[in-house]
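Structure, as structure tokens:
Presenting subunit A:
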Amino acid sequence: MTAVGIVANPASGRDIRRLVSGASVFPTAEKASMVRRMLTALGSVGVETVLVSVDLGGISAAVLRGVRNRAAKETPWPHVRFVDDDAVTDSAQDTANAVRRMVAAGAKVIICLGGDGTARVATAALLAGPGCDVPLLSLSTGTNNAFPQMREATVAGLAAGLVATGAVDHGIATTRAHALEVRTGQRTALGLVDVAVSTEPYVGSRALWHPDALTELYCTFAEPDATGLSSIAGLLCPSPRDEPGGVAVRLCPAEQAPTVINAPIAPGLVLPVGVVAWRPLRTGELVEIGTTRGVVSFDGERELELVGTTGATVRLAEDGPLCVDVTAVMSQAARAGLFRSDRPVV
Partner candidate 1 sequence: MTPTQPAKATSGLDQKALLEAYRTMRTIREFEERLHLEFATGEIPGFVHLYAGEEASATAVCAHLDERDSIASTHRGHGHCIAKGVDVKEMMAEIYGRVTGSCRGKGGSMHIADLSKGMLGANGIVGGGPPLICGTALAAKHQGTGGVGVAFFGDGASNQGTTLEALNLASVWNLPAIFVAENNGYAEATAATWSVACDNIADRAVGFGMPGVIVDGFDFFAVYEAAGEAIERAREGGGPTLIEVKFTRYYGHFEGDQQTYRADEVARARASLDCLKQFRERVTASGRLDTAALDGVDGEVAGLIEAAVAEAKQAPVPTAHDLTTDVYVTY
Partner candidate 2 sequence: MARTISYREAVNEALRQEMERDGSVIIMGEDNAGGAGSPGEDDAWGGVLGVTKGLQQRFPGRVLDTPISESAFVGAAVGAATRGLRPVAELMFIDFMGVCFDQIFNQAAKFRYMFGGKAVTPVVVRTMYGAGLNAAAQHSQCLYPLFTHIPGLKVVLPSSPYEAKGLLIQAIRDNDPVIFCEHKALYDMTGEVPEDSYTIPFGEADVVRDGDDVTIVALGRMVSVAEEAAAELARQDVQAEIIDPRTTSPLDRDTILESVENTGRLVVVDEATPRCGMAADISALVAQEAFGALRAPIEMVTAPHTPVPFAQPLEQLYIPDTQKVANAVKKTLDWKK
Partner candidate 3 sequence: MTDPVSTEDTITKVTMPKWGLSMKSGKITSWFVAEGDEVAEGDELADIDTDKITGVLESPVPGVVRRVLAETNEDAPVGATIALIAPADVPEELIDEAARAAREELDSGAVDEVAGPALGTVRVDGRTLSYATLGTAAETVLLIHGYGGDKNSWLFVQEPLSARATVHAIDLPGHGDSTKDVGDGSLDTLAGAVAGFLDQQGIERVHVVGHSLGGAVATAAAAREPGRIASLTLVAPAGYGDQINADYLRGFARASSRRELKPHLTQLFADPGHVTRQLADDLMKYKRLDGVQQALDSLLGTLLNGDRPGIDAAGLLREFTGPVRVVWGRADQVLPAANAAALEGRAQIAYVDNAGHMVHMEQPSAVVDAVAGTLDG
């Protein structure tokens, strides 16, 4: 049985950035539609079973309606199994639970629909258990995404299916991403693109959009055409995604800074960010976080309150998630003629 797991986060795309920066809303109907398009694609390349997460936000319900109402003349979908072993908590826990169950059920690829936050949770769930070598295909349905890709779900589904069925070899199809690992006391947390430290006292409504409070920024990669905090580094000292090593930046309020970068730190927010210094961050390098009381944010979301009692460190780890490279998969498929059939000329 060839199985693929699809985890869709119902909550992504509705955080406070709709209010503070006019970010777009990603409707549930479109998330459900993406899952349905992927089912078509997965079915077309021979995936037999698709495991779909359940949620109270309406995505799984819409997929179920699609399964029931699928017309006979349409491309048949794989068997759809809803992963409902755990009670829905309406929190990030649901994503972690679903990933774990899907890996246990033999999923060969996990597709994750959400933003940076969702991808981070899925990655953590994969890396923490037997799923560390299960490839992840992260599609963007969030607000402020540096890690997940904006791609048509059909193509993503085709690529995931080809990886799951083994039609395209893992070695060609996947790359291991880096991650930023933050440790404080007993806690460990992962950032896929950036880890930022600010003097803001509370996690609050999570999304981060006050650059003046930022003190430190660490990036696994830094692209000049990104949005989010990594764009600060991207516009200052670009560091490509596919190269080892990242960037470390020290920040301060813009009016006190020797260097100011106007960066698109969130959709709709281009703000001056004060920079004190920057340097390359070597793979494996352990850095002591200098701010003892504040908040650590991962990929633009405030997660961790530092209360001054224990220190914190950040390390650029090599062993991030194994990611499906859609372009590489589809290129190989083309080369191998996987989507081609030739009729003999009579």
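List of remarks:
One rule holds for everything that comes next: contacts are C-beta pairs under 8 Å (C-beta built on N, C-alpha and C of every residue); 3 or more make two chains touch, one makes a residue touch a chain; residues count from 1.
The candidate set was assembled so that all candidates are chains of the complex that A comes from, given by their letters.
Everything numeric in this text was worked out from a predicted model, so none of it was measured.
Here subunit A touches just one chain among 1, 2 or 3 in this complex, the one numbered 1.
Across the complex, subunit A meets candidate 1 through its residues 10-11, 14-16, 18-22, 25, 27-28, 56-59, 90, 200-206, 209-213, 262, 268-272, 293, 305, 307-309.
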